[in-house]
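The complex appears here minus one protein chain, its other protein chains still in place.
Moving on to subunit A:
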Amino acid sequence: MTQILMPALSPTMTEGKLARWLKAEGETVKAGDVIAEIETDKATMEVEAVDEGTLTKILVPEGTEGVAVNTPIAELDGGAAEAPKAPKPEAVLDKAPVEKMETAKPAATPVPAQAAAAPEKDWGATRPMTVREALRDAMAAEMRADKDVFLIGEEVGQYQGAYKISQGLLDEFGPKRVIDMPITEHGFTGMAVGAAMTGLRPIVEFMTFNFSMQAIDQIVNSAAKTLYMSGGQLGCPIVFRGPNGAASRVAAQHSQCYASWYAHLPGLKVLAPWSAADAKGLLRAAIRDPNPIIFLENEILYGQTFDCPVDEDFILPIGKAKVEREGTDVTLVAFSIMVGMAMQAADELAAQGISAEVINLRSLRPLDIETIVRSVKKTNRLVTLEEGWPYAGIGAEVAMQILENCFDDLDAPPVRVHGLDIPMPYAANLEKLALPRLEQVIEAAKRVTYK
């Protein structure tokens, strides 16, 4: 004898009305037969028999309201329906049947570090190099080292890159590894994510990150979440890279910083290089990393020259900020192009007797809060810089984490310098006003130092 229980017919149902019996006592039922109708909070639903047999007794008459889920509503004589005892299908699944990948440790609540930061590895000789060359060299080096690495995007091949980042790569690696795409971000991003799920290591170039909005579902829902949803089985080793933020006079749809959008997401790493060394060292690390990575470049930085290590093995760790300039009076935290402005501001502040420490975040997720805390414990003052909007921005996150970690060390409320909370205007004068300016950084530093 089997009891038929009041079924839950929706994720939220706890009770319902047994509206009607379609089978009477004594009738035979087959699996799949509709035996009753139940009214839920949402709709009238049919209940199908799961087992076969004879309906021997109806326990809850039709018309009964408020029947709790799992209440026995009828009895069924299973007859021959009792399943034979299961031959245990190979004693495999005692625990999880998953093919495991290495898994990361839980992200601990940041602990303020007391010890001094390990000094950055000295990579020896350097040579001047543009950010553009650094990015290309990083891709070329990794493509030489690993045949599973390929570059895919619009105009990356024959055109040699919309911003010439991939110059020369087609000649060296051929069209099978430097792959021109039609203007179809949603499709080719999803395609690259699918390829990465098989273990290939695509580098997806977005002509600009503005166009990644066409594909953001694939980044968020497919690339970032699948490892977790698969219990660690299906990773997605992929790099999404391209210019981010304001270029110059290209107006609102082409001038937006996506740092806080992508940094919001568990399952992604988000990097934002400033110098040529950042670009080269971080991009190499990103390509080797087994996780999906957002790599935010900046068009205006592409042509700027920095000293970059020449060592063939040069690479930078992900998740480490760099103290670009040491100081004692105020901490300036910046990323990407704003690091340059912070450095300029530090020069001017020094001339006015204020010693500013400049932190280049390099990595927005994970955030190297330890390095920032260490600095703020020394300077007792924080100014954040970003080109993007202030609302729920990177500056807001850094400031909040500082409050959580070393509130008592602050001698002044943190100050954010940021782009104005408006779509980017086209007119030259308005655009200039919409972006952070050097004098604002200096003013902010003076404000927190009460000078």
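Just so it is clear, a residue touches a chain if its C-beta (ideal position, glycine included) is under 8 Å from a C-beta of that chain, and two chains touch if they have at least 3 such contacts; residues count from 1.
The criterion applied here is as follows: contacts and distances are computed from a predicted model.
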| item | value |
| --- | --- |
| Omitted chain (choose from "Cytochrome ubiquinol oxidase subunit I", "ATP synthase gamma chain", "Pyruvate dehydrogenase E1 component subunit alpha" or "ABC transporter permease") - UniProt protein name | "Pyruvate dehydrogenase E1 component subunit alpha" |
| Contact partner of the left-out chain, one of A:S166, A:T208, A:T226 or A:S336 | A:T226 |
| Residue among A:E25, A:E120, A:D217 or A:D347 touching the omitted chain | A:D217 |
| Touching residue (missing chain; options A:A195, A:M213 or A:A251) | A:A195 |
| Subunit A residues that touch the omitted chain in the full complex | 5-11, 13, 31-32, 34, 40, 42-48, 50, 69-70, 83-89, 92-99, 101-107, 150, 176, 181-182, 184, 186-200, 217-218, 221-222, 226-235, 237, 266-267, 269, 288-291, 318 |
